[in-house]
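Excluded from the complex is one protein chain; the other protein chains are retained at their positions.
Every chain is named by a letter (A, B and C) in the order it is written, and numbering of its residues begins at 1.
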Amino acid sequence: MADYSQFNPAWGDRAPVIIGFLCNWCSYRAADLAGTSRFGYPATLRDIRIMCTGRLDPTFVVKALREGADGVLVMGCHPGQCHYEEGNYKAMRRIALLQRTLAQLGVHPDRVQLAWASAAQGGIFTETVKEMTEKVARLGPMQWRDNLEETAPHQEEGVPL
Amino acid sequence: MSEEKVGVYVCHCGHNIAGTVNVEEVSEWAGQLPNVAVAKDYKFMCSSLGQEMVEEDIKKEGLTRVVVAACSPHMHEPTFRGACQRAGMNPYLFEMANIREHASWVHQDDKPAATEKAKAIISGAVRRSLELAPLEPFRAPINKTTLVVGGGIAGINAALEIAGAGYKVLLVEREPSIGGHMAQFDKTFPTLDCAACILTPKMFDVGNSPNIELLTYSEVEQVDGYVGNFTVRIRKRARKIDTTLCTGCGDCWERCPAKVIDDVYESGLGYRTAVYRPFPQAVPKYPVIDTESCIYFKNGRCKACEKFCPTGAIKFDQEDEVVVVNVGNIVLATGYDVFDARRIPAYGYGRLANVFTSMEFERMTNASGPTDGKVVLRDGVTAPETVAIIHCVGSRDKNTNVYCSATCCMAALKFAHLVKEKTNAQVYNFYIDMRTAFKDYELFYTRLLEEGTHFIRGRAAEVTDAARLPGEEGKLIVQAEDTLIGKQRRVPVDMVILMVAMEPRADASEVAHRFGIGCSDAGFFTERHPKLDPVATMTEGIFIAGTCQGPKDIPASVSQGEATAARVLGLIGKGEVQIEPVRAQIDEDRCSGCRICNNLCPYNAIDFIAEKGVSRVNPAQCKGCGTCVAACPSQVITGQHYTYDSIMSQIEGLLYDVRSPNEKVRVVEMEPA
Amino acid sequence: MSAKPKLAVYWASSCGGCEIAILAIHEKILDVAAAFDLVFWPCVLDFKKADVAAMADGEIDVTLFNGAIRTEENAEMAHLLRKKSKVLVAYGSCAMEGCIPGLANFADRKHMMQYIYHDAPTVDNPEGVEPQPQTTVPEGTLTLPAYWDTVKTLDQVVPVDYYLPGCPPEAKWTQAAVEAIMSGQLPPPGSVIGMDVTVCDECPREREEKKIKRFYRPQEIIPDPNKCLLDQGLLCMGIATRAGCGALCPSVNMGCRGCYGPNVDVVDGGARMISAIGSVIDAKTPEEIDAVLDTLPDPAGYFYRFGLAHSMLRRTALVRENGDRRAQPLEEVPHLDPKLKT
Partner (left out) sequence: MTASNGAYVYYPGCSLQASAHAYDISTKRVAERLNLTFNEIDDWNCCGATEFFSINALPAYSLVARNLALAAQTGGAPELVAPCSACYLNLRKTNDYMAKYKKLNQQVNQALAAGNLHYNAGSLRVRHLLDIVVQDVGYEKIGAEVTRSLQGMRVAPYYGCLIVRPDTGYNTEYPTHLDKLMTTLGATVIDFPMKTHCCGGHMTQISEAVAYELIRRILKNAADYGADAIVTLCPMCQLNLDVYQGQVNRTFGTDFNIPILYFTQLMGIAFGMTPQELGFGSEVVSADRALAQIGREEPEERERPKRKDKQALPMPALNGGGRSES
């Protein structure tokens, strides 16, 4: 198991968990190619196949963060090469708006990233996962559930309200 | 909790998965998951025994969902869907967990992490499977007409094979004649038989086949539809010639006063007129008027061709014509472009007169070429006494193209032989490696060695006219490290031939996009599988042949052309296709008509029904990308097989180990009132 | 014991508008008064918490609970009323999804106290006094309920039977709810009393296919009164907001603010807006996209104005500092756009 505490001590012996949304035609196949080529990358990515990044509902991203993911990586075909003409442009715009919105909620834009890899780019896929993992590792764990537990002070402690 | 009974099967894939992922542990763990009724691991799930195990469990254990944790769904999803179907389960209730390409093969250095990841992937797949709904594939009849794009040797063979089996073919070619690059060649390696002699009969057959409709000087502009039912829009560029009247007599081009350099057929080494037929054996025989160089189109005068045309076939006012056709299958055989040697300035092409490209040399040695087949310097008269042939110009070079262009070594040998035969000049080949694979090629190499051709193993550093040593004055000097003797060599020569690379067509990515297929890093069209499915693409019903798929020689292009024909005929023989029922659907009762989705669909499948104030998806046009599904602000569009619930559940499943326990968004349970 | 069903109305963290909205059913209020036995309504009648506590469990037939849960007291009353009521209705946007009080989830308790008692321009507090949970005065020790970091919705604290959306709920829906309760014809528990379409369904404006090149704030343009506001670049939440209000705001040239919350089955209304708006932006390169988005300041504030507390993420991230948690200050996030900084 890789040691992520070197990036940020908050990891302890844990590893980042990144949810991936890969489009069926380019990036999922790039991931397949990375596999058949035996390109190693950190075991941080858990991916979901969608037909097109155009299917990427921002709800899925916030859901993944809420459920404990430390980052979300959306990967599609290169701009201009979408199997469905321009689903990836829609993803580009949604992610841009989502990143701005999430930044206001204290979620660093590096935690939600959009990248491209064609079916032939197993290497680019691998590098993207490595880079994303390192970025998220530096940011530290997300653990959104901590944000949902109330920390109301006990009145006995006499701290300000 | 759901009542579904899930069977989970963890494949060892020999050592491919089991060597990294602890499959026994994973399978035992999966057995504990909610709803999982059966969890097993097995050596090879895709074997007939593995498939039978699934079928038996569906029947005996009453499984309602099946998850196979093995390889990529692109590999074996159809296999296991078939097994489920045979056992009476709807195939769309099957879910694949990719723990090979996405886990065992990429985390070989971290086995515990790979095992944990495999669990997460399976957990996600199980959760997703519970949300799947049974679907029925659409069936559609196959249109028996085939579109072949590109009339080079690959496209010609594909067209002839399909037409020969009795089906209609539409052959579209961008240039005024079919023939492609092969028509430019003089001899073909290694047999040295004449290219025209073997190509022309095939071209003639195409022109005369009752089943082939030939559209030259035409381009495909738009492709819609799906396998079996494509609608294609083709632009027939105006030839400015009425082909029903033209006899191909040649009076027009003989009288045409506008001479321009022919960059296409003559590779820039010769001239043609503004009204021209690319070469004498052209099919069809009709000329075209190149309006860019025609004097009449430039300044409104001349019309010499019109005056002399005996049949009145010249039509200056003819306009482009757009035809829309329906076809069932498409073969792309769009060929290659040659590398522009000016991109390597050190070789002096364009600066130094006597540096030629291999395509220029092909034309030079061709008996019908600009020099009538004489090998001469740029002055047009002097025969060279020494010739250098530089290999790998634009190939095997990280500055340009990293791949090997596959044909240049053999073409270089052919050139060396032709130079020797025609001029008796000394020939120096500067090569990195000699690559003479395939039948009888090595024999040809041996023959050239015996003919006395010089072979210097070393990539040429530069071609220069900067003389340094005696004997270099007035010559071109090729500098290279001879790696066999470990010395720098400077070879003064009269002529240099650059063996330029094959590159993807300049518009290959645009064309790929138009047809909905992919391109490799280098830019060549991507085949479905590099070994086992070399002429199919990721898009059903679209096949690729020849050099558009990668550099290859004539025999390989011909084989691929014929292979595509076999694939097309196979589909036509089946009569109908099954199409994935992944489609979007709008709940019209709940659509508020906000029209957000209306212009998102790249296929215009969404109509706004003004009377009802709702939007509607036309399932025949929808391709299931899901863009509208994600965009709907009232969440009333459903994307079949990739539903909201299925993906949300998969997220929860994938994060099973990091989720906070018992987390619920909304508490709805209540005590009885 | 009275034969009439017992009704309670409670006001937690809210503005009081919901109380007035109940009265907005006009003369029907007389029917309510006639039909129900009002057992608890602190705003109107002088009952105390002890009176409720003294009741038997489930004794109250219906409680209309408005307001979010932001203090220990709110939570305590929610638990108490839940226990004593057969039917608990989250009445209005605050109780249902946090509403405006929920915007406090962009900050935390410390930030709130700092601003309210020190930094706000209208504050005059030279001694830096802050409210304390316990204050000793000659008469004894006074206590105040604890103030939470996070504003919660009613159903995040106790199970809720029905929801009435709106800020405040429109009278006709209150009336419908009351009638349903009186007639005993109640929808399945967990239901939202309202429609299952969005505001567009009720909006009379002409809608076109959408392509947005820039956004306008209401003060920047005078919109065409007949065309869809969103088509004109005015951010209107109507596309993703549950219908029921009769498209009140759009009909007076003001974009829908989204107070009725997202449509049925939607768990995160903000994400729906991000997806829909992101889809129809007319830009193809990151630079063009940024240029368009620069005209849309404070997207989180827009999209989660009413629903933040009930959204998927509920609040801004809290970071640990010396064992204590505080909201991630915006400055520490490298923003894509400096305008996002407040």
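Everything that follows uses one rule, which is that a residue touches a chain if its C-beta (ideal position, glycine included) is under 8 Å from a C-beta of that chain, and two chains touch if they have at least 3 such contacts.
Remember, it's a predicted structure, so these values are computed and weren't measured experimentally.
The absent chain, not drawn in this view, touches the displayed chains B throughout the complex. Remark: the omitted chain is touched by one listed residue; of B:Leu49, B:Ala133, B:Cys197 or B:Ala353 this is B:Ala353.
Only one of B:His15, B:Arg139, B:Lys307 or B:Arg468 touches the absent chain when the whole complex is considered: B:Arg468.
Residue B:Arg342 is the one among B:His15, B:Arg342, B:Lys487 or B:Lys574 that touches the chain missing from this view. Taking the complete complex into account, residues 261, 263, 268-271, 342, 344-346, 348-351, 353, 364, 370-371, 376, 378-381, 462, 464-468 of chain B touch the chain not shown.
In this section, only the chains that are shown with their structure count from here on.
Counting C-beta pairs in contact, the pair that comes out ahead of the other among B-C and A-B is A-B. Nearest to the overall CA centre, using the mean of each chain's CA atoms, is chain A.
Inter-chain spacing, taken between the CA centroids of chain A and chain C, is 30 Å. If you average the Cα atoms of chain B and of chain C, the two centres end up 55 Å apart. Within chain C, the positions touching two or more other chains are listed as 267, 272, 275, 278-279, 312.
With touch defined as above, residues shared between interfaces to two or more other chains in chain B number as follows: 600, 627, 630-631.
Interface residues of chain B facing chain A in the complex, by the touch rule stated above, are 72-74, 98, 100-103, 105-110, 112-114, 116-117, 120-121, 124, 509, 512-513, 516, 518-521, 526, 538, 582, 600, 602-603, 623-627, 629-631, 639, 642, 644, 647-648, 650-652, 654-655, 658-660, 663. Against chain A, in their complex, chain C makes its touches with residues 72, 106, 109, 113, 130-134, 143-144, 146-150, 152, 267-268, 270-272, 274-275, 277-279, 281, 283-284, 286, 289-290, 293, 296, 298-301, 303-304, 311-319, 325, 327-328, 330, 333-337, 340.
For chain C in complex with chain B, the residues that touch the partner chain are 58, 86-88, 155-156, 158-161, 189-190, 196-201, 207-211, 228, 230, 238-240, 243, 262-267, 272-273, 275-276, 278-280, 312.
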